[in-house]
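Here the complex is missing a single protein chain, while all its other protein chains stay put.
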Amino acid sequence: MSMANAFDVALVALLLAIAVWVVVARAAFSAIVVFIAYGLLVAIAWVRLFAVDVALTEAAIGSGLTGMLLLGAAARLRGTTASGRCGLTLRIVAAMFCAMISLGLGAVILTPPDVVVTLAPAAMANLPPSGLGNPVAGVLFVYRAFDTLLEKVVLLLALLGVWSLTPDRLWGGVPGPQVDAGPDGMLAFLAQLLPPLGIVVAVYMTWTGADHPGGAFQGGTVLAAMWIVVIIAGLQNAPSIDQRLVRFLVVVGPAIFLGIGLAGFALADGFLSYPAGYAKPLIIVVEVALTLSIGVTLGLVALGTPQRMRRQ
Amino acid sequence: MNAATLFGICGAALAGLGLFGLITNSEPLRKILAFNLLGTGTFLIFGVVARRGAAAGLGGDPVPQALVITGIVVAFSATAMAVVLLLRLFEESGKATLDPNEADGASTAEDDS
Amino acid sequence: MMPGLAVLTDASADGFLLPLAIILPVAGILSAFVLGGRHAERIVLLLLVPGLGVAAAVFVAVWRGGRSLVYLVGGWEPPLGIALRADGISAAMMATVAVVICATALFARGEFAQPHGRPEARAPFVFWTLLLAIWTALNTIVLGDDLFNLYVALELLTFAAVPLVSLKGNAATLKAALRYLLFALFGSVLYLLGTVLIYSAYGTLDIVLLSGRVHPEPVAWIAAALMTMGLLAKTALFPLHLWLPPAHAGAPAPGSAVLSALVVKGSFFLIVRLWFDAMPGLMDLAAAQMLGTLGSGAILFGSILALRQQRLKLLIAYSTIAQIGYLFFIFPLALGAATSNPWSGFAWTGGWLQLFSHAFAKAAMFMAAGLIAETLGHDRIAQFGGIGRVLPITMFTFGLAGLSLMGVPPSGGFVAKVLLLRASIMEGQWWWAAAMLVGGLLAGGYVFMVLGKAFSSASASFKICAPVPRSREVLPLALALCAVLLGFVPLQPSNLLQIGRTAALTVASP
Partner (left out) sequence: MRLALDIFTALAVAGGAFFFLAGTVGLLRFPDTLTRLHALTKADNLGLGLVTLGLLPLVAWPLGALKLISVWLFVQLSGAIATQLIARLVRREDPQA
């Protein structure tokens, strides 16, 4: 067994052990703490699968933001949730059903098709006209740009869904925690030190995404994280959700994407196609706007429903 | 067994575990957690499919990789919505359970006034 | 690679209509978000006409042309790119969606008007934006030709539907919404798992390409089973229906109308796409019989529970569970067809007619229920005595819609059920006919239970809480009339619904 292989086996064993822990642990809180570590390990698995773009996304969103969200929820629900399970019969039936599904999936994995069909050559062959160097960016913004556009609408709807749960009297209020006692020393220090670095990283990630792993998502997530740190540290309040600027920032990315897509009707081969020679600059414009919107949207989604009205 | 197959088996097991947690855990927060396990399992299997499609000088087929990125964002959105729903349910009712024994059907249309 | 070529040659001049049907509501969502407040309602109302226009144009183009409209997004041909395709069933479905959404929007003006000069209110802003989102999602689902694109559309639909359920914001609706969301997520992950397996085996997610590549083997069966199970959970087919009654009953009336009439049909549409288009010839009779059995179970279970409800909205919600059951007779009856292809038989047309007429009838019923609840301040059926005199048009609407549910002429439901009955007799599968007849009787029971109460004399406690203007009663009536009008289509397999079947292409073309 080679060294790399031993590493993979250890990684998989660890992942499975943690997953079992997450499912059976008694307290929700410890299950979540372990889940965050699990997310980071999954990100390593993605690197081992030669998918660095996915690894970055998983680490930032799958582990980081999701973990933060769940931890916050567990803290607020602490002690209230009766950890219960359903009856033994149902558990046995469910276990058999899930085992069947796992076995089915495993069987498919172990018997790959005789001829592996891949779109990698097609994706590479059509990449040069777009001027992009990263084929994943090519799929996200050229071949399957339509998916990417719709998924931005999904993100927007998630924000709308979160906001829709606001109690009526707090509509138009401010989400996120309120830090009354003045900025917390230690966190405030972090919140002053980190954002300048983070913003540079976010810009770099977005910019480099055209040719190397990275892109609007990963950049936007870093941006969101920086913003949340600043808010948690009490250096700045979250904006109230009825502000025009907030609404504008949330929409500007998808709107520019849609606008450029529409321009394709007149200037290129149709919806979401780019005029020859202008593909790369247009995609970068879209990505920059999306980074901003994704950052603001993810941040607002993570902050949750408004908790109080703005002080007059 | 090569690395891709190993991770594929891992993904299949994770999907089964997540599904089990989603069905049997009665606590909504744990259901949400299990849903995320199920999601990563699914994505890992897709990643293995991508890895097997390595060609044209790439380490993997970029199409499934891009689809997984889209999927991760969608899964995050779902998690966020579920978490906020749960927190609001707790605020309104003081309970964070989906106890099926309660006759919630009867009270749903209570405030049609 | 023949089917791929078929896509290219089919790419049509009217193809630009297809992305437009999705772009319009998306643009609406974005502008509603920015402008907010009172503008959200205006934007929706402004979009109704072009939205309806695009749906009508697609309908006419498909009908006249006799073949599918195809559009390649970004000019990229599948498998690398994403195609949109409108065949006969998409065109009919899109038109239904557009009509129901328009009626709902006009109806909802009474409930979700944003008062002048006040700061933005929560419910109107959320409702109008979500209505556009549901329109986007459904148009993408009926036009989508790529399994992953359809996954995104399914999620879009979930994310638009769940907040509608919890719009009132009380504990009961929050709980209903959370349960709905968890069911829906369970469904979409299973769907995604199936999609992954399909890509691993066939290297494409395009439905037309898949129809030529898929052949009966374990991967395809596992994938199809996972996807079907996921979609069944979203369609709320018995016994995965637990989430539906509290969710559909808890939403505000216009929301319930859209949820019951359209949203559950979105995932059903995909089940049909999967079995008839992406994987033709994969389903064996045993699986088809099982879906039919679950359908019968839904009819009996849903109808009996509907009869036992004390609240009108819950009664209508349980009736939705029953009516969904009929749709699943398409599988045993059309797939087992002795004729050369499944869609020239009675069952194919019957199943779709059931879907369309139920959409109109159920939307009308939920709106009627909303008006009754608004007038009385409650929806307890036992205290309905006297409402028939106060809201005669609404009760007439309820009765008309009821005709479709029972399957009594003149109504679309009647034609649908007759076609399904004929198919089950012709196929020698009489047991479905028995389920349908019992279901019709039970539906008659719960419709007349409500009507009988409504026209009985008023009790002492009867009082009108808030009278509703006559003008609001017209829209549900119009929808109920649509359901009745569908009863005048000829009692034979429809040509429109057979346009653009992919397997027919591969069979018919040399």
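A few comments on the model shown:
As written, the chain order gives the labels A, B and C, with residue 1 at the start of each chain.
Here, a residue touches a chain if its C-beta (ideal position, glycine included) is under 8 Å from a C-beta of that chain, and two chains touch if they have at least 3 such contacts.
These numbers come from a predicted model, not from an experiment.
Considering the intact complex, the chain excluded from display touches A.
Listed residues A:Leu90, A:Leu110, A:Ala125 or A:Leu193: the one in touch with the omitted chain is A:Leu193. Interface residues of subunit A facing the missing partner chain: 186-187, 189-190, 193-194.
Definition applied: only the chains that are shown with their structure count from here on.
More C-beta pairs touch across the A-B interface than across any other pair of chains.
Each chain gets one centre point, the mean of its Cα atoms, and the points for subunit A and subunit B are 13 Å apart.
Between the Cα centres of subunit A and subunit C there is a gap of 31 Å.
For subunit C, residues that reach two or more other chains under the stated contact definition are 80, 148, 152, 155, 159, 162, 166, 169, 174, 193, 197, 200, 203.
Multi-chain contact residues, meaning those touching two or more other chains, occur in subunit B at positions 15, 32, 45, 52-53, 63, 67, 70, 74, 77-78, 81, 85-86, 88. Touching subunit B in their complex are the following residues of subunit A: 4-5, 8-9, 12, 15-16, 19-20, 22-23, 28, 31-32, 35, 38-39, 42, 45-46, 48-51, 53-54, 57-58, 61-62, 65-66, 69-70, 72-74, 76-77, 80-86, 90-91, 94-95, 97-99, 101-103, 105-106, 109-110, 112, 116-121, 123-125, 135-136, 138-140, 143-144, 147-148, 151, 154-155, 157-158, 161-162, 165, 217, 298, 301-302, 304-305. Interface residues of subunit C facing subunit A in the complex, by the touch rule stated above, are 16, 19, 23, 26-27, 29-30, 33-34, 36, 71-76, 79-82, 119-123, 126, 129-130, 133, 136, 140, 148-149, 152-153, 155-156, 159-160, 162-163, 166-167, 169, 174, 193, 197, 200-204, 218-219, 222, 226. Residues 3-21, 23-27, 29-30, 32-34, 36-37, 40, 43-45, 47-48, 50-63, 65-70, 72-81, 83-88, 90, 94-97 of subunit B are the ones touching subunit A in the complex.
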